[in-house]
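One protein chain is absent from this view; the other protein chains keep their places.
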Amino acid sequence: MNGNGHSPVEGAAPVPGEGEIRIGVYVCHCGSNIAGTVDVVEVARWAAEALKDQGVVVAREYKFMCSSPGQELITDDIRNLGLNRIVVAACSPHLHENTFRTATARAGLNPYLCELVSVREQDSWVHTDRAAATAKAKAILAGGVERVRRNAPLDAITVDINPATLVVGGGIAGIQAALEIADAGFPVYLVEKDPSIGGHMAQFDKTFPTLDCAACILTPRMVSAGTHPNITLMTWSEVTHVDGFVGNFTATIRKKARYVDADLCTGCGVCAEKCPKKVIDEVYEAGLGYRKAIYTPFDQAVPRTPVIDRENCTYFEKGTCKACEKFCEADAIRFDQQDEEVTIKVGNIIMATGYELFDARRIAQYGYGRLPNVFTSLEFERLSNSAGPTNGRIVLRDGVTEPKTVGVIHCVGSRDRNFNNYCSAICCMQSLKFAHLVKEHTGATVYNFYIDMRTTAKAYDEFYQRVMEEGTLFVRGKPAEVTEAGRLPGEEGKIIVQVEDTLAGRQRRIPVDMVVLSVGLQPRADAKELATRLGISCSSDGWAIEKHPKLDPVATMTEGVFIAGCVSGPKDIPSSVAQGAAAAARVLGRIQQKQMNLEPIKASVHPDNCSGCRICNTMCPYNAISFLEAEGVSSINAAMCQGCGTCVAACPAGAISGTGFSNEQVLAQIEGLLMVGSDGTPLKRAVFPEAHPHGNGHRQPDAVEEAVQA
Amino acid sequence: MSPSAKPKLAIFGAASCGGCDVAIVNIHEHIVDVANAFDIVLWPTVMDGKYSDIEALADGEIAVTLVSGSMRTDETIHLARLLRRKSQFMVSFGSCAGEGCIPGLANLSSRQEILDTAFSTPSTDNPEGLRPSWEFGAAEGVLHLPEFEPLLRTLDQVVDVDYTIPGCPPESGQIWAALEAVVKALNGTGPLPPKGSVLGAGESTVCDECGRKRDVKKIGRFVRIQQVAEIDPELCLLEQGLPCNGPATRSGCGALCPAASAPCIGCYGAAPGVIDYGARLMSAFASVVDATEPAEIDRVLDGIADPVGQFYRFSLAGSLLRSGRSAWQSDGE
Amino acid sequence: MSVQTAIASETTGTVSQATTFEPVIIGFTCNWCSYRAADLAGTARTKYPPNVRLIRLMCSGRLDPTFVLKAFAEGADAVLLTGCHPGECHYIEQNYKALRRYRLLRRTLEGMGIEPARIQLVWASAAEGVRLAGEIARVTEEVRALGPLNWPKDLLAEVDGVDLEAAWAATGGDSGDPPPESDANPDAASEATR
Partner (left out) sequence: MERITIDPVTRLEGHGKIEIFLDPDGEVANAYFQIPELRGFERFCVGRPVEEMPTLTNRICGVCPEAHHMASAKAADAVYNVDPPRTAKLLRELLYSAFYVTDHTTHFYALGGPDFVVGPDAPAAERNILGVLAKVGMEVGGQVIQARKNGHNVIEMIGGRKIHPATAVPGGMTHGITEEQRAEIEKIGRWSIDFAQFSLGIFDQIVLANDAYKDMVLSDGYTQRTYYMGLIDPNGKVNFYDGRVGIMSPEGTRVGTYAPAEYRDWIAEHVEPWTYLKFPYLKKVGWQGFVDGVDSGVYAATPLSRLNAADGMATPLAQAAYERFYATLAPRPEAGGKRIVHHQLATHWARLVELLYAAERMVELATDPEITSPHVRTVPTETPNEGVGVVEAPRGTLTHHYKTDERGLLTAVNLIVGTTNNYAPMSMSIKKAAESLIHKGTVVHQGLLNRVEMAFRLYDPCFGCATHSLPGEMPLQVAIRDSEGRVIEVLSQNC
């Protein structure tokens, strides 16, 4: 028999009390993908016969159900046979559920009355025994049939979209996203926790592989963002609270006191110049340089408005000084300024909060913090930056000596079971960049210690070739130790990198003057907290989780909240920028639609049955459940509900029901799945002995009689 | 018995403690209303009556039969079926008939274990290891005992039930409300409750009627009542860590136990539409445990000393895993 | 072998045919991780025993213990719960609720004499097709070794004609194996009273 077996097996089955349920069953061969292991013809025949009482009126098999003729089988049957439920046994619903639901809708039936059950991914592809696979296919199909009987027609839920967008994080990804949306004509609130936007990129000197000057390419974007009429820039600010749901979020933002009136400040910089208090700049200069107690982090900062570092300000410490105030011509200094909370309403949120660097001190054997001439990658960026503390001179910690030999260690804190398992994606390229810069600036000998070299993006490998050609020495192996304890000739006064050269197959001790640790990226310490505030989820590492890692990388499980850049994992600049733009595009799509449809998989409370016990109140991570004090019942905001169903399962009164995955549907599916045993015959239930029908059960424990008589 | 135009009422106690009968008597002055509304043809606890009289009635001649007690012997099952045949409406009265009540916990053990335990307690003088015999040849003749069934069954597992009145026992006020509804339906002044209705109870759970203050739930530990020196008279018992079954237990009792600082033990059974009482309560309790690590979760759960008893105290014989439901489904009677 | 064990094996005679016993297992999956892992196992043609039948829920947090009890009552020999790894729930933290319910459910079922191996929780991310397949195979083997879930027979392990004297001796004596409910051990009971 082949896939053209069109002859349907008829059989009407009115279901008492439910109106007549008329189910059409369609079993797909998927070429030989399913039919090769599952006897699909038998499955269809069985369904028509054994599931008649369940309301199956027609069961067909076809070579490719997803093809146009396959879909037409369904639409024709709906029209001609009056079907009101459809079950397709084919591939995973993640692949074709939409296909068949759309087809169902085309024929005028509510799409949610169609179920797709997987007999390919869950059956034919993973089993070899044809009989067992066929029996399982029957069970899966019966589960779908029982389930679809309880499916209710559902309508999508529509919400209005507020055109404003909140972008959290003013790094390159956030800036890009903000600009894209603002340029399209919609308002954006760009919130940055630091005094200036720019993010990590603003600290870099050159960018790989093109070696453009980071500041040169970033600054214009920062300026655009700072001056764009559609962008409300909120630096030195944090998002403290988010309420609401897609289209209708309310965010509370705390603007920390700058002690400077931003409206009056001209950004002349004289305050910082006159400020007597010098402070080591741990943030922007990575501890290599100084700033003042009143400062803008760097010259190109946007906005130019400085902030007073209250911890270090002499006035705040001792009550006198006010040098800045004295010299400010604009009278912009405001020592009495307070933190301020503002509330904004937005339709969508883009989270672009970036990353932080792995703390190299955690790997004690690399000596960072102990050995002066072990530097982190960020320190090196500052050293090599012409605007940095050494004006671009690459020197040892003493500030004068140029290194003769430099070792760059890759994968510090990355691809390391003790710290982070993942690859930080950018370290290979940044290490190559460092090698190049060292060569360029000092002509020193450079060793790069790597595990694997990953140069996958455009022009990356070419850069690698170039660096090799420049004479950088590559040692494949993860250094075991970096030490000052020289014991061989030539090691004195050097720092020694102890490494197993896995290509040479031997231990090597390489004396160098300077070690640069190419530290990995990790989620910001407060990432989970912020994610929770926004109702999105994080992996156990702390990286935000995409709605789909491949197909929907900038969306999250929470409608209306998007992610861009390193918040979801390490990325280079081009990827971060691309994600910023992509997230913006997703948001713009939403805004243009003005409204959007939400999946109607929602929970709702039946107030008559709700006792107000408040068990469910803590179930919802999206705060969709609220307790109505006056009525004494809990209530679910459908638009905020993401449909996970946790509250449905938690309600002790059974007062919460969930559409799409109702108790009735799941319980029916269980019954269906257990209709057939492993051998394809009806599954034997555990049956209790019959209660004696006539009460005349003088079953006689003979032993008792004997015992008694004995 | 004089012929009567009044509808006939039978009240039958199967394996029960008699508390249901006491509860009916406790409707006090309304008992007169019941006597006025019905011709009581059977109420062994309170008045004379013979089962043979019931046999003599036509099928469906009894308007309403209230059955309390569970089905523990072949004899009670037989009587329940007889009464079903003779009655228009069969009402499952009280927890035993409805879901097995405390005696339903017997379904955790085999009847052999039950008999062995009962006849080998430390005060039992039974050197021969005697057990009751369904049919015993005494010196003078044969003595029969009704057979102790392998499982305790609820009424609806043995016969088709029209209405259910929950509670252990049902609160007397609710009993009258339920009977009144039936009386009104019978004399045409009120609607007949749909078949399968639960009468004399609320649509929600005990918290609905409980006056204690409630907040969101995060249970860091469950405590046993003897460990609490003083129970806060105002605050939700569950929030005090006491495993109170109120959230899952059908309303209707007036939340009497929590009002007396005693956690609800669940005698009114499950809320409307709930399939398995224990599953609902289990899910609710576990959901609000304030822990994420398995060891920590277990530490909190250790506070629930006896999970089966906690979740199935009254409903075991009606539960998904310990009921004898399939027995009557296959029974043609 | 004690008398009680003898009774048990006699009345659950199917155990002796364990070699031909194919358990039926219901698996609950999360739409975002384990269901996708199953898809991935399929795409990769990773083989596993055909004994498990999966149900898709949106989240392991949707898992109502009723579903598990229903599966057992309808004839499943075991139930496999799956969900996203801790900390990776697509709905932020709902898998912790599933974890808690599972741990309580398992305790309750144990009290009813259902072996813990018949209800298992496995975390599987969308990428762990192979792992999920391996776990399914492992669970299948464990359940196969346990034999069919046949508790009514266990519960009714006394039937007509059982030698009560022997049963008495077994429960009161020193050789009786503990019955399924460990809390309700008649050995303990009879010892306790002396």
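Which chain is which? They are A, B and C, in the order written, and residues in each are numbered from 1.
By our rule, contacts are C-beta pairs under 8 Å (C-beta built on N, C-alpha and C of every residue); 3 or more make two chains touch, one makes a residue touch a chain.
Note that the structure is a prediction, hence the values are computed from the model and not measured.
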Quiz prompt | Contacting the left-out chain in the complete assembly, out of B:Leu57, B:Val158 or B:Cys257 | solution = B:Cys257
Practice problem: May I ask which residue of B:Cys17, B:Ile40, B:Leu192 or B:Val216 touches the chain that does not appear here? | Solution: B:Cys17
Quiz prompt | Residues belonging to chain B that touch the chain removed from view | solution = 13, 15-23, 26, 28-29, 44-52, 55, 68-69, 72-73, 75-76, 78-79, 82, 101-103, 105-106, 108-109, 113-115, 117-119, 121-126, 130-133, 136-146, 148, 152, 168-169, 172, 224-231, 233, 256-257, 259-262, 265, 267, 305-306, 308-309, 313
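One rule holds for everything that comes next: only the chains that are shown with their structure count from here on.
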Quiz prompt | Approximate Å spacing (C-alpha centroids) for the pair chain B, chain C | solution = 29
Quiz item: Using CA atom averages as chain centres, what separation in Å is found between chain A and chain C?
Solution: 34
Quiz item: For chain C, which residues are shared contacts with two or more other chains?
Solution: 64-66, 70, 73, 86, 93, 97, 101, 151, 156, 162, 164-165
Quiz item: Got the chain B residues that touch at least 2 other chains?
Solution: 129, 131, 150-151, 275, 280, 283, 287
Practice problem: Provide the residue numbers of chain B that touch chain A in the complex, in ascending order. | Solution: 71, 74-75, 77-79, 81, 128-131, 133-137, 144, 146-147, 149-151, 153, 157-158, 203-208, 214-218, 238, 246-248, 251, 270-275, 280-281, 283-284, 287-288, 324-328, 330-333
Quiz prompt | chain B - residues contacting chain C, complex | solution = 107-113, 116-117, 120-122, 129, 131, 150-151, 275-276, 278-280, 282-283, 285-287, 289, 291-292, 294, 297-298, 301, 304, 306-309, 311-312, 319-322
Quiz prompt | Footprint of chain B on chain A - complex, ascending | solution = 608-615, 617-619, 627, 632, 646, 649-655, 663, 667, 685, 687-701, 704-705, 707-710
